[in-house]
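The complex appears here minus one protein chain, its other protein chains still in place.
A, B and C label the chains in the order they appear, each numbered from 1.
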Amino acid sequence: MKLQPRAGFSYYPGCSLEGMNRAYDKSARLVSKELGIDLAELDDWNCCGASAYMSIRELRAHLLSARNLALAEREKKDLAVVCPACFTNLTKTNQYMGEDPKLRRIVGSALKAANLQYLGTVRVRHLLDVIVNDIGQSDVKAKVTRPLSGLKVAPYYGCQFTRPLGEYDDKEFPMMLDTLLTWLGAEPVSFPLKAKCCGGILMTTNQSVALTLVRSLLDCATQNGAECIATICPLCHMSLEAYQGDVNKEFSTNFKVPMFYFTQLIGLAFGFGRKELGIDQELVSSKTVLEKRLVVT
Amino acid sequence: MVSLSEEPAERRAHELGDVFLDAVYGIPGGDKIKQCIQCGTCSASCPTSYAMDYTPREIIAAFRAGLLERVLRSNTVWLCSSCYYCTVRCPSGIKLTDIMYELKRLGVEFGLVQEEAVAPTLSKAFVDLVDKYGRVPETSLVMRVLLKTKPLAALKMVPQGLKLLARGRLPLLPHRIAGISEMNKCAGAMTDALVSGLHAGRSAGKET
Amino acid sequence: MAEKIGVYVCHCGTNIAQTVDCKSVVDYASGLPNVAVAREYQYMCSDPGQELIKNDIREVGLTRVVVASCSPLMHEPTFRRAVEEAGLNQFLFQMANIREQCSWISENREMATERAKAIVGAAVKRVIFQEPLEVKKVPVNPDVLVVGGGITGIEAALQIADSGKKVYLVEREPTIGGYMARFDKTFPTLDCAACILTPKMVSVGQHPNIELLSYSDVTGFSGYVGNFTAQIRKRSKYVEEEKCNGCGLCTEKCPVSVPSEFECGLGKRKAIYRPFPQAVPNIPVIDRDHCLYFTKGVCKVCVKFCPRGAIDFDQKETYLDLQVGTAILATGFDLFDASKVKQYGYGRLPNVITSLEFERMSHASGPTAGKILLKNGQMPTSVAILHCIGSRDQNNNEYCSRVCCMYSMKIAHLVHEKTGARVYEFYIDLRAFGKGYEEFYKRVLQEETIFIRGKAAEVTDVPQTPAEKGKLVVVAEDTLLGIVRRIPVDMVVLSVGFEPRKDVADVARIFSITRSQDGFFLEKHPKLAPVSTASDGIFVAGACQGPKDIPDSVAQGAAAAANALSLIDRKEVTLEPTVAVIDEESCSGCKICLGLCPYNAITFDETKKVSVVNDALCKGCGVCVAACPSGAIEQRNFTDDQLLAEVEAVCA
Partner (left out) sequence: MAELKSNFEPKIVGFLCKWCAYTGADLAGTSRIKYPPNVNPIRVMCSGRVDPVLVLKALAAGADGVLIAGCHPGDCHYTSGNVKTIRRFKLLQKMLDQFRIEKGRVRLEWVSASEGERYARVVETMTEDIRTLGPLNWNLRKEA
């Protein structure tokens, strides 16, 4: 089945996809291309003004997001984002500037200093939302050449995909990733903690609190039969993957749960290789799981 | 009980109180905090409240009572992980996560933070890097924070770092965006406008 | 002839005088042309205040009167009466609203005073153009329409019927009884709901003055106070009411079993069914969607067994027009849909139930015969009751549903009595305001119910400790202790709040009544006219006006009945003469007005070639006036001259 070409997006990878989560970036670009989503990286984008920045400066955090929005507006494109934290910050600025004339005035006049302006026409979208709602079931399924049959996946959404501003799914019990996984032939397991917090940035600042949260997530996923966890947030991914060893040390547990960015699972189902999807960069090996479910390459 | 020597401090807290109230009311939707019914939904929805000196609900109560030192010297605001559960569940429509951000900013601005807390250091390092490069090179961020707060821990991180490096996940050279000077020009213009009082009602100090 | 106008500025205690310099307004008014006297007084609506006006009319010979006080919606009738009593036609009076739309909206005394002067000035200019008018009197049809057969409608219908007047009681469901018929016990006395309700239902069914139209709804409503026409749609029951004797054989033999709405899906009913055994009328209905004859064209077991040949698959729905003088709306409420708040697990976690489901379980003739049981058939050893589900919440309904605190405590008592389980109540504030309610709270405390002051944030089945395994864990902050508590229980009851009926907007439109911000019907005055509406002759009672418990609903049902009876006993009502009149000389016969009138009150006189307004049908909206290209139509008391006088005054 031939895919219809779709209106393009400005692609906003965000800082953490340039750093430790490059595999997310790589796989996102790859599967987007395969699905006919035209992603053109936003030229010279800057930090979204993430929570750590917001914690020191409010207005300048909005200014940072506003610059990205202004750049995207110049391209006359919507903004496709993969990091939920970037999604939240960009959407928040977008929304608050619409609602609060004072903020609009302050940020607007600051942008002018760089000959930029933002009129508020850009929509900020998460890539998962684009794939599930714009591309849809039949076009995704049409690309599946190697169904992830029997692969038991805990769909992990984390916080900021729906909270507070993602209006496309339920804020308590989102279902979009579950749905996508079934299209790929995988089995999303019941995962009641799927929208709970992983501790995020606390991993650096208050590690014991963050480890406790990660532990309960790994506990819940494995007890519900998950063989791996699918993530949509680079920060969640890092917490659950890079710190799994620390959890095991701290709580004398023995977790060995491989983690996948949701785009990597799409890529696997589409027949791409581990290396193309950056799975070779993983810290917890997925080899056994993938061999067992015959999706290994 | 109140000794004479405490008076200036009390007065300072009192004056600060008004500044803080105005600052919190001033963020988008900030004045909804007046409608708090102390139901505790925020605290019970909070993934980290168990480790907090005061629950988020108590922070609002203390804030209303003018107990600013208590609010800001506690570990509470810096334990907020921005999960936004409190914000979406609050029956009074209080955007508590946004308020936590404002309280963090005020704490940093007025030097009212817990001394041993790492989070403010991290935030400051984060801001420096963004202002310098336009983006955040994660490696530099983590190293900076750890070297400043716990040099020993930084050493402990070496094996983890080597592992990441081996898998090509640690870029060592930060990338500076082309528009960094225009970005800082915008920020400068904003600060000038705020300082000159062009945008009355927004405090300028914390944006410098 | 020079007019003599009297202007009276009311202080309304401090309500006006605090923000408006009344003296200055009086001085200003004295200087206006035609003003003969201008006075201020503390309370113009009081007897001495009214006397002032009456005296001046008699002594000074006033020909026009302006009172500057509150909104005309408050006291226009009061002052009109006073003017009329002193011998002046009541339409030579004009009211200037300097309270609701002047003193109360301003904190600036100078600005408020200027505005008051403008408003008074406009009224003075307008009143000169006003003309004496005669009010129209029309007879009141003594028949009453009551919509809704819950406890409120039942009470209203019985009160009216007992006084000898005819009542049409329209009920949407197959039976009357409403929510109350589904409850087990009622707070605070713990009367069995059925024991006190069923006799009333039977009285309705047997009352010679009540015509019960069940399985029916109101599809149209027109006319004016005293003379309404209601259009009723009677849906097909597929059972002939005259023939059926309610033996129940059809239900017994029907092979189709589906979840019962009356039992919240916890029990089953047949495809031909009565919601419950004491239904009134005692006549079953066929559910088309599940009946095998309607879905597959087979079966007809009910036809075979009915001893009276009452089943009629060809029965059509019918429409009938009823002539009534007044209407009482007692259409009730819907319960908040608990599946909207996913954090409490309703619909996902099996032992999370709503308070209504609990009522059915606790009811002796309910699906578990009165036993409180978990889904696995065992008795719970601990139960949590969560207050304010859907209420006091900006994400759902902002208002307090008013009854949940009390019914939650009733549930606590019933759990305690029937299972001995440990009971937790998670609440924000306890509202036990009624007679005997606080005492009931004490009683439940005495029974060792554990009250935790904190709104439950979520219910989870993910354990954190061995003790939580296999349990439902309620997470809430115990705000009195300042700690977050996780309480493992077997069963969670969600105390869901009230909502306006789903079709409340349609009903409001049919009856031309308004709704308040929360969506419920709006009363004329929250304190002084709680069951009246802005539309004369239409009353509201019970939970359709806002959340209410049974005692308050019954009181309102009776109050609405008293209001209707008082109107009926006046025998005739007066109508505002603000109708449209057509000047035959100027009418060009273009007929534009004919199509515009929403009431078909304008006809065309073919011999004279002019349009004619039927006074009795005209409701005085003035739409035709604005549209007439030759300016031939005027609206009485809202003439172009009068409105222009006001416009000019405020623009001067």
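Convention: contacts are C-beta pairs under 8 Å (C-beta built on N, C-alpha and C of every residue); 3 or more make two chains touch, one makes a residue touch a chain.
This structure is a prediction, so every number in the text was calculated from the model and none was measured.
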Full-assembly contacts of the left-out chain, visible side only, are chains C
Option touching the unshown chain, where C:Val60, C:Leu73, C:Ala467 or C:Ala529 are the choices
C:Leu73
Of the residues C:Ser257, C:Gln323, C:Ser512 or C:Ser588, I need the one that contacts the missing chain.
C:Ser512
Going by the contact rule already stated, which one of C:Leu92, C:Val352 or C:Leu522 would touch the omitted chain in the full complex?
C:Leu522
List every residue of chain C that touches the chain not included in the displayed model.
71-73, 97, 99-102, 104-107, 111-112, 114-115, 118-119, 122, 505, 508-509, 512, 514-517, 522, 534-535, 578, 596, 598-599, 619-623, 625-627, 635, 638, 640, 643-644, 646-648, 650-652
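Following the convention adopted for this analysis, only the chains that are shown with their structure count from here on.
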Residue numbers of chain B (touch at least two other chains)
85, 88
Counting only residues that touch at least 2 other chains, which ones in chain A make the list?
none
For the complex, give me every residue of chain B touching chain A.
27-28, 47-48, 51, 75, 78-79, 81-85, 87-88, 95, 97, 101-102, 104-105, 108, 117-120, 122-124, 126-127, 130, 134-139, 142, 145, 160, 163-164, 167-171, 175, 177-180, 182-183, 185-190, 193-194, 198-199, 201-202, 206-207
Given the complex, residues on chain C that touch chain B span 343, 388, 392-395, 428-429, 453-458, 475-479, 482-484
Provide the residue numbers of chain C that touch chain A in the complex, in ascending order.
341-343, 348, 458, 460-462, 464
